[in-house]
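Please find one structure pasted underneath; my questions will follow.
Complex shown without one protein chain; remaining protein chains in place.
When the chains are written out, they are named A and B in that same order, and each has its own residue count from 1.
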Amino acid sequence: MNPLPLNLLPPGADYAAVMPLLWAFAAAVLVLIAEMFWPYRSRRGVGWLTIAALLAIAVLGRAPSEAVYFGPIALDGFSGWCNGLLCLVAALSVLMSLDTLEVNGVTRGEYYPLLLFAVAGGMVMAAATDLVVMFLGLETMSMAVYVLAGMGKARRRSNEASLKYFLLGAFASAFMLYGIALLYSQAGSTDLAAMAGLAGEGGTSAVTRLGAALLLVGFGFKIAAVPFHLWAPDVYEGAPSPVTAFMATVVKAAAFAALLRSVLLAMPWVAGELQTPLWVAAAATMTVGNLAALRQRSLKRMLAFSSVAHTGYLAMAVVAGTSEAAAALLFYLAAYAAMNLGAFAVMMLLADRGRPAENISDLAGLGRARPLAALAMTVCMLSLTGIPPLGGFVAKVSLFGAVLDAGFYTLVVVAVLNSVLSAAYYLGVIRAMYFDDADSVAAGGASAASRVLPSRPALTVSILLAALAVVLIGLSPSPLLGSSLRALASVAGF
Amino acid sequence: MPAVFLAAALPFVVSPILLLFRRPDRRAGLLSAAACAGAFACFVSVALGASPATVALPWIGPLGLSFSLHADPLALFFALLITGVGFLVAAFATSYLDSNENFPRFFSFLMLFTGSMLGVVLSSNLMALFVFWEMTSFSSFLLIGFWHHRERSRYGALKALVVTGSGGLAMLLGFIMVGIVCGSFEIAVLAERGALLAANPWATPAVLLIIAGVLTKSAQLPFHLWLPSAMEAPTPVSAFLHAATMVKAGLFMVARLGPLLSVVPLWTPTLALFGLLTMTWCGWLALRQKDLKALLAFSTVSQLGLILVLLAPAEPDTTAAGLLHLLNHACFKGALFLLVGVLEHELHTRDLSLMGPLRRNMPFTWLLIALAALSMAGVPPMGGFVSKELFLDHLLNGHPLLALLAVAGAVLTAAYCFALAAGLAAGRRPDGPRGQDPSLSLLLPPALLVAATVGLGIFPDQLVGAPVAAATLAATGSSVTGHFAVWHGAGPSLWTSAFAVSMGLALWWGWWQKRVPPASTLIADRVYDHALEQLETRARRLTASYMSGILWRYCSVILLTVIVGVAVVAASQGFVIQDGWSSRHAGPWDLAVCATAILAALATLKARTRLAAILALGASGFSLALMFALSAAPDLALTQIMVETISVPLFLAVFAFLPPYQVDRVRRARPLHAVLAVAAGLGTALLLAASRSQRVAEPISSFFVEKSVDAAGGHNVVNVILVDFRALDTLGEITVLGVAAIACYAIIKLLSEKEAGR
Partner (left out) sequence: MHLAVLTVVAVFITCGVYLLLDRTLLRVVIGLGLLSNGVNLALLASGGLGPGAAPILGHGSAAIVDPLPQALILTAIVIGFGVTALLLTLAFASYQSQLSDDLEDLHGRLDDE
């Protein structure tokens, strides 16, 4: 047998590329251990530790000026950008959960390490240059999130949500795995670099196309695109609110990041070959999401459908398939995370007799009881509608503009019409906060003050941070837009 | 800091400050009035050339968006109008609102609106303009819904927002198209690229979308429905937003973009036609109203139609006339709204048919109303006369049918103006409420506006000749040929005008008093209500039908989509299933194992007890392991056997707790399930068969095989791949397992906590 070579590193592999991921997993394990020995009464300490870890990883996960690789893991501008987004958004979601876990019935300390595992899985998804590694990241994230969704103790729904999400998720994973198998059978490799070569003269083979389509089915499930969105409202509603906020932002962002790298960038032929189904799915997703959101009385369920609708807007970037659209997609993800987290945070402020209050009518009178929170909610709702000069508007302008540039005029028309439709329910929230006060009090409803949690500094801070981010992204979008463009430019192929 | 920027920013700065005032503090109103006056003074200094007219603020660099302000004469014309009327309205509202109203909120919204409106006229970039455009819609929503405890207010506020907001988004789409075709969103750059637009097929849809924005904002047919409902707003708001400024944003857009967009042949005739139809039809509707504010609302819509006709051709002479009438209308209609507010305040009603005689009890109020109404009717020597002459002049030279419509509109206008002025003088009910003239602070603002419209009639050229000419030059790029005068010879327009006024008089005298049918619900209103209701119920029904919360339905939907998708691709592409497989012959062992696997799988379907089902699953897993072993995959076989050995007891342990096993709970859907299942199975197998024969690349595995011994020192290639070449996969796989283990632990602890809690 040969003696072991002294240099254990395979040629061209740089440990720097996997360090952020290792830090993330190490942080998860650290928090898991810390949680075991932490005194039960001061659980919040674990939360602060988690936030500190996430912020540290966001800093450590930045990309070097030259992209580095470790086998199928890349640390380039793109994964660096995604690391930052995932960690910061996750940190904000943890910050808002510090005060609200108890109300939402989450008593187990495993919440924090599982959340960190999910973030780490998401980072793997964004960094993977190999379909199998991407799949592993996805499974890591999903496993953690399946359980997070079921962590609400007092809620029947929570358990149901978790199980339903898991069963459907496992089903979708099977599709994805089969898609990877088909692509492997054609490309002879699962490496993303090999995927671009699948388009020969006269396009791709039918099997290749179906392999990519099955892969997209798996993604479609994770991002909740029609018709694979059916789980989302039930699960979003059933899961504890802090987990729902996490799912709607971090999980969606990670899935889109992986979709971006592994399909949009690595398989540029997908946009052309699967144009019609993608087009239909994007249009259907936004329309179905908005139509369903119109009539929701539950704020949480409304936000769930709104999240489906925004998936539709985001999916337009996949249809367009240009690098401008991809950059707009990244920017949109960041803006969407900020405004959505803000909305969830304000919702978490509401509680009725020690139980979370999650209906739109529960917002009545918030304008007077908590003017600052109501203002933040107003900002988030206006931004979700796409009203200028907030982050959501800039995101929509850049995304719609990129899709127009790619020549999909009708699709943009559908999207604009959908934005109009969405104004009805987003503004309904504002109306409830400011205008429905008198009615509900007259009708003998509880006054607003009794439906708001007593002062919770961490939650208040997170609400303000989210609203501030929405406003800043809107007023001064250039740095973020520029960084998303640079992130894309760093990925080979563009 | 440049004066333009200061003036535009002032309302936005004042708006949040106002919220700090206490509720009954009237000083909020004074501060707002002062802000308007300050902004007005700034614009005057810009107009006199004392301060630069352009300020540039970069906004979204990569998208080519900027927040530049450019105060050319056209923008200044509007800016002075907005701040001037804004000042009077704020002063009026300060003494008008009841002392228990929420002053800070009202004036904060009002300032938000003023700032947005200034933004609309001053923006030099289409995107920024759109931003402010939608902000005016939103602040209008807030102001209409100011008395939000009233159902009608909320209804009106929402309607205004839905109509103008949607129109705004249509306009955005139009802007985007124009911007892409012309390669810029800067208005100054666009103005020079009309030729590019004219040659592009997207020009027509773009122009139609922008027209939709104009028509909704200026409440033209068929979008006139929102303005009457918006009259639920406090009266100063109606005077400011829905008579003097916001509804004129659409007209501003026509003046601003007319020269560019009129290269599309559709632009001028479409706008002119809608304007004329609106003018006549809404004049007729105004004549039939009993509610004074509704009358004024329809009259506003009708007058806006008139101005639209004048601005549509984008020619200097008509544009100048349009701007003059716009100014006139702001004065007399603003005054009328404020005075109706006074009446409502004094008499506690707005119903024309319930009011007592005014002439004696409220002489000044009545006089002002009468003067303003005469100006609107176009009676000399009022301002309205001058601009209406120019309007008739323009149309009498055009198509006879259009001229006829214009004359009809003028007649109707005169009729409802007389009805307004004379009807209030005598009162329909001698015993109706009488009231008395209010204090000077309430009369002065409308009196100033009336004085302005009278002055515009007597000295039109001296007062506004120069600014209107400059604005026209800025808008159209060429100079006006004539000048304004109250008397310009006895031409056809004068006779027509005289005819219109006398016919109006006759219509009022001979008919209106008794026989005019009262207005019923607008058709457009019914359409709107119905559409909104339908949208909501449809949406709910649709959602309830498929969001059943039932797992197998969700799975069926997913499966059906995938199966149909695969079938479509297969049908259109045609799978090539040749014998590209080089597989060894199946021996008797192979066949036996395959048969066992199939039987085991089928057994899971048929098993009547839980134990049997679990054992059948186990059997299928073990046969799979044997298949692996026979297919030269010993590592897989070992792993599979190990996993199955652990899984089966796990299954048995967990499911020992469950209730009796039920085989077929979904009876009705069984055939569908069977079809889906068979399609899925066959599809998978066929796809697999095709995948071998369509392979385009050679597997990378030969690399692993070659390097296995040299680089990694291992002979079992699978193992080498797992622990060496693709060790990261293995690490990931272990992580997944680890997370699963932690998750299981968390669930079990959660359960035991629940048990303890019970």
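The rule is simple: contacts are C-beta pairs under 8 Å (C-beta built on N, C-alpha and C of every residue); 3 or more make two chains touch, one makes a residue touch a chain.
Predicted model, so just to flag it, every value in this text is computed and none were measured.
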item: Chain not shown: contacting residue from B:L19, B:L266, B:L676 or B:A711; value: B:L676
item: Which residue of A:F70, A:F171, A:F331 or A:F393 touches the chain not shown here; value: A:F171
item: Contact residue for the chain not shown (choose from B:A39, B:A321, B:A539 or B:A597); value: B:A597
item: Hidden partner interface residues of chain B, rising order; value: 544, 547-552, 555-556, 559, 581-586, 590-591, 594, 597-598, 601-602, 604-605, 610, 613-614, 617, 620-621, 624, 627-628, 631-636, 639-640, 643, 646-647, 650-651, 654-655, 657-659, 661-666, 669, 673-674, 676-678, 680-682, 684-685, 688-689, 691-692, 699-701, 704-705, 708-709, 715-718, 721-722, 726, 729-730, 732-733, 736-737, 739-741, 743-744, 747-748, 750-751, 754
item: Contact set of chain A toward the excluded chain (per top definition); value: 132, 136, 139, 143, 146-147, 150, 156-157, 159-160, 162-164, 166-167, 170-171, 173-174, 177-178, 181-182, 184-185, 190, 234, 237
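Keep in mind that, in the parts below, only the chains that are shown with their structure count from here on.
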item: Cα-centroid distance, chain A relative to chain B, in whole angstrom; value: 26
item: Residue ranges of chain A touching chain B (in the complex, touch as defined); value: 1-2, 4, 10, 18, 25, 32, 70-73, 107-108, 110, 113-114, 117, 120-121, 124, 132-133, 136-137, 139-140, 143-144, 146-147, 150-151, 153, 164, 167-168, 171-172, 175, 178, 182, 185-189, 191, 194, 197-198, 200, 205-211, 213-214, 217, 221, 227-228, 230-231, 233-234, 277, 291-292, 294-295, 382, 387-389, 393-394, 397-398, 400-401, 404-405, 409, 412-413, 416-417, 419-420, 423-424, 427, 431, 434-435, 438-439, 475, 477-478, 481-482, 485
item: Complex contacts: residues of chain B adjacent to chain A; value: 58-63, 65, 127, 130-131, 134-135, 138, 141, 145, 148-149, 154, 158, 161-162, 165-166, 169-170, 172-173, 176-177, 180, 202, 535-536, 538-540, 542-543, 546-547, 549, 551, 553-555, 557-558, 561-562, 565-566, 569-570, 573-575, 684, 687, 690-692, 694-701, 710-711, 713, 726, 728-729, 732-733, 735-736, 739-740, 742-743, 745-747, 749-750, 753-754, 757
